[in-house]
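Missing here is one protein chain; the remaining ones are kept as they sit in the complex.
Chain naming follows the written order as A, B and C, and within any one chain the residues start at number 1.
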Amino acid sequence: MAVIGFLGLGNMGVPMVNNLYKNGHLVKVFDLLPAAIAKLERLPVTKSASAMDAVANVDFVISMLPSGAAVEDLYLGGSALLSHISPKTLVIDCSTISAESAKLVAAKAAEKKIAMIDAPVSGGIAGAEKGSLTFIVGGEQADMEKARPILMSMGQFVMHAGDHGAGQVAKICNNMLLAVHMIGSAEALQLGVDHGLDPKVLSNIMLRSSGKNWSLETYNPYPGVMPDVPAGKDYQGGFMSKLMDKDLNLAMDAALATESTTPMGALARSLYGLHCKDGNAELDFSSIQKRFKK
Amino acid sequence: MAVIGFLGLGNMGVPMVNNLYKNGHLVKVFDLLPAAIAKLERLPVTKSASAMDAVANVDFVISMLPSGAAVEDLYLGGSALLSHISPKTLVIDCSTISAESAKLVAAKAAEKKIAMIDAPVSGGIAGAEKGSLTFIVGGEQADMEKARPILMSMGQFVMHAGDHGAGQVAKICNNMLLAVHMIGSAEALQLGVDHGLDPKVLSNIMLRSSGKNWSLETYNPYPGVMPDVPAGKDYQGGFMSKLMDKDLNLAMDAALATESTTPMGALARSLYGLHCKDGNAELDFSSIQKRFKK
Amino acid sequence: MAVIGFLGLGNMGVPMVNNLYKNGHLVKVFDLLPAAIAKLERLPVTKSASAMDAVANVDFVISMLPSGAAVEDLYLGGSALLSHISPKTLVIDCSTISAESAKLVAAKAAEKKIAMIDAPVSGGIAGAEKGSLTFIVGGEQADMEKARPILMSMGQFVMHAGDHGAGQVAKICNNMLLAVHMIGSAEALQLGVDHGLDPKVLSNIMLRSSGKNWSLETYNPYPGVMPDVPAGKDYQGGFMSKLMDKDLNLAMDAALATESTTPMGALARSLYGLHCKDGNAELDFSSIQKRFKK
Partner (left out) sequence: MAVIGFLGLGNMGVPMVNNLYKNGHLVKVFDLLPAAIAKLERLPVTKSASAMDAVANVDFVISMLPSGAAVEDLYLGGSALLSHISPKTLVIDCSTISAESAKLVAAKAAEKKIAMIDAPVSGGIAGAEKGSLTFIVGGEQADMEKARPILMSMGQFVMHAGDHGAGQVAKICNNMLLAVHMIGSAEALQLGVDHGLDPKVLSNIMLRSSGKNWSLETYNPYPGVMPDVPAGKDYQGGFMSKLMDKDLNLAMDAALATESTTPMGALARSLYGLHCKDGNAELDFSSIQKRFKK
């Protein structure tokens, strides 16, 4: 059992705290929004009055925030949270942010002798709820091993990507590739349907052939092909298009930083940008299928 | 045991004939190029003097040609080959051609009471050699079942896509999607490497996450990540870029025919077109990785 | 004064006939739709009962139809119209169709000793009404010169592009480029506006710099920058997005025919395809600006 300070109670944070509690950890939670904390009302976790309270005397601090600006503000901003964290505490940031932000905060933590890892997740809200998240970790391997039992309380895989920031890089490379094959799958399915093929039959064929990919296998974007995926529920739930859009923006930022060329990634970013501007920001990202319909 | 007339002895045709022979079938072969026939010199198959000879008194005719023009010329051209095929013979065209060509030839065959299916393959030269091809079939299901034992002599899967031409449509949908995730995988790997990640580590992470796809799983384009793939042999062997380019042209033709929108597929077509024009036409299609290198 | 048979009374055909009449020519018109002919009720031109009637005993036949299929059907279809046209008559097809269709029909006409030119137009409905069209001509230069006075009755420029079909190729090259700089202009204007710039100021700057192009100069897509353009009238009137979409499809067909690589053109085709599927097919093509709005 560990004592954990958990910061950030959004759609991901709440089920993650739930799983930490279920696995016997003592959790102290905080969020800037009282309404967010209220979502945990019935769960016997400590509702801290401030971030500072939540991080006092804990074994681990976990943060799950929506942006690099929020992470920088939390740890480096006015409240100087790092000054309130003991060097014995391991800080785990699970937010998806830029590698630059991750490196910056880890470096500032290091100045105060605080160990920190970046551990963004793959798996979405469903994965957070089922406790089947994948954590992609940047930082010292030894720190990752120390964090592993805690992370395994919330997920299934913990993988080391490299140094500080590498978890973030691997995460956005993955999500850029995901966006590319999701759109590619949607186009291929529609092209087949436009030629009279049954999308189920075509999906099965491509899954047994070289077109196979995660989008097609577990998250088919064409309505009616798979049960229990967002495509079957008017694209409600799942991983919102605006979050994919955010990750693609991070990917493009990363590509600019190293002058990497990513034509498919850039086109995916454009298409999700247009999709969101068109009123689909809250729909699951597989709703890109709708664009190709006649 | 069946008697089979096999037309077209290219890189795919030769190993396919080999596997038919190994599985006990009697094969009569023909190719317009004597040099192609010479490749089968040592194999005790009948070298026919003409396509007409090869298709006389056989249970099945199989054709494996490089283009729709070649297929139309063979069956509908000057030699009027269809007039030399018995209605008892089932014609199996394994070439990758446009759905329009496939439908046209099948319709002309039907006028002469000859049953025909389109059965383009997935799996490449390696699949042809190992006898592990996937056949994607368009035409009557009963005809496919009749052809199944023959096809299973050369492959592992036989899947029904729909009516005449549907095999072709499914094949090019699949290959368009393959091109999309191959390029996407190459971009993602290079983006990670540019940020200091190890391509093996990043590949493993994405294979256990939502970026997973066939290119990454069985055909990693980054040199040094997987043994025994073209990326490890200077992109020699495998599925040539010019063949992917051809399939993408077929996909774009299909998209124009139905006014389908395929932004990712169109970009993939442009990138493979540029890649081939740049002198890489003979390299394996995973060589697209080279373009992204710094 | 010439005697002219005019076939095809759509949005372009009607004002073209008007200008022919105004310039003193004797015009015999026909359209498959009686309603189309009715639009010319008050104009003292001969309403023929059939295409055959319209082309009998004329100096020139002019056709202005919506597609290659329509042109092939008119000249080569069941009514065998070419058999009803005298070798003394010069046939001018002003439709925008594929080069292949244009060549085919011209070749069939040549078999009957009938001279034909392809003369697609640039300038849209406004140009047809003002008599300021540009004709881009493929075929014999001598035939173009013979046609010139007639074409100048409807336009301002007559330019020779090359052999039969070359008029069509030049037209679609031009329109592909137009689509590219229209979208590019829309993106650049929105990017500036998103950063707080005044779209008028930015337009002026780019018009005096290297970003200058026809879209920006005469057809600014950002509402409020120029008076009397579709952007100022909710994108009503002008050149409909679906017509641009059609021309981009022709451009892609042409690119496939010669295995030319056109990444920008292909992306433009995708974006106009999505735009039309999204309910904007009837709006002027500068309405692509709307997609980029926040």
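Going forward, contacts are C-beta pairs under 8 Å (C-beta built on N, C-alpha and C of every residue); 3 or more make two chains touch, one makes a residue touch a chain.
Because the structure is predicted, anything quoted here is derived from the model rather than measured.
Novice: In the complete assembly, which of C:8, C:68, C:139 or C:192 touches the absent chain?
Specialist: The missing chain is touched by C:192.
Novice: Would you indicate which residue among C:2, C:56, C:125 or C:177 is in contact with the undisplayed chain?
Specialist: Looking across C:2, C:56, C:125 or C:177, the contact with the absent chain belongs to C:177.
Novice: Based on the whole complex, identify which of C:9, C:255 or C:276 touches the chain you can't see.
Specialist: Among C:9, C:255 or C:276, only C:255 touches the chain that is not shown.
Novice: Thinking of the whole complex, not just what is shown, which of C:91, C:128, C:144 or C:206 touches the missing chain?
Specialist: Reading the full complex, the residue touching the unseen chain is C:206.
Novice: By the contact definition given up top, give the residues of subunit A that touch the hidden chain.
Specialist: These residues touch the chain not displayed: 245, 249, 252-253, 256, 259-263, 266-267, 269-271, 273-274, 277.
Novice: Which positions on subunit B touch the chain that was left off?
Specialist: Residue positions of subunit B that touch the missing chain: 267, 274, 277-278, 291-294.
Novice: Could you list which residues of subunit C touch the chain missing from the display?
Specialist: The missing chain touches subunit C at positions 99, 122, 134, 136, 157, 159-163, 165-166, 169-170, 173-178, 180-181, 183-185, 187-192, 194-198, 201-202, 204-206, 208-217, 219, 251, 254-255, 257-265, 267-268, 271, 291-292, 294.
Going forward, only the chains that are shown with their structure count from here on.
Novice: As a quick test, compute the distance in whole Å between the mean CA positions of subunit A and subunit C.
Specialist: 50
Novice: Measure off the straight-line distance from the CA centroid of subunit A to the CA centroid of subunit B, and report it in whole Å.
Specialist: Each chain's C-alpha centroid was found; their separation is 38 Å.
Novice: Taking each residue of subunit A in turn, which ones touch at least two of the other chains?
Specialist: 267, 291-292, 294, in rising order.
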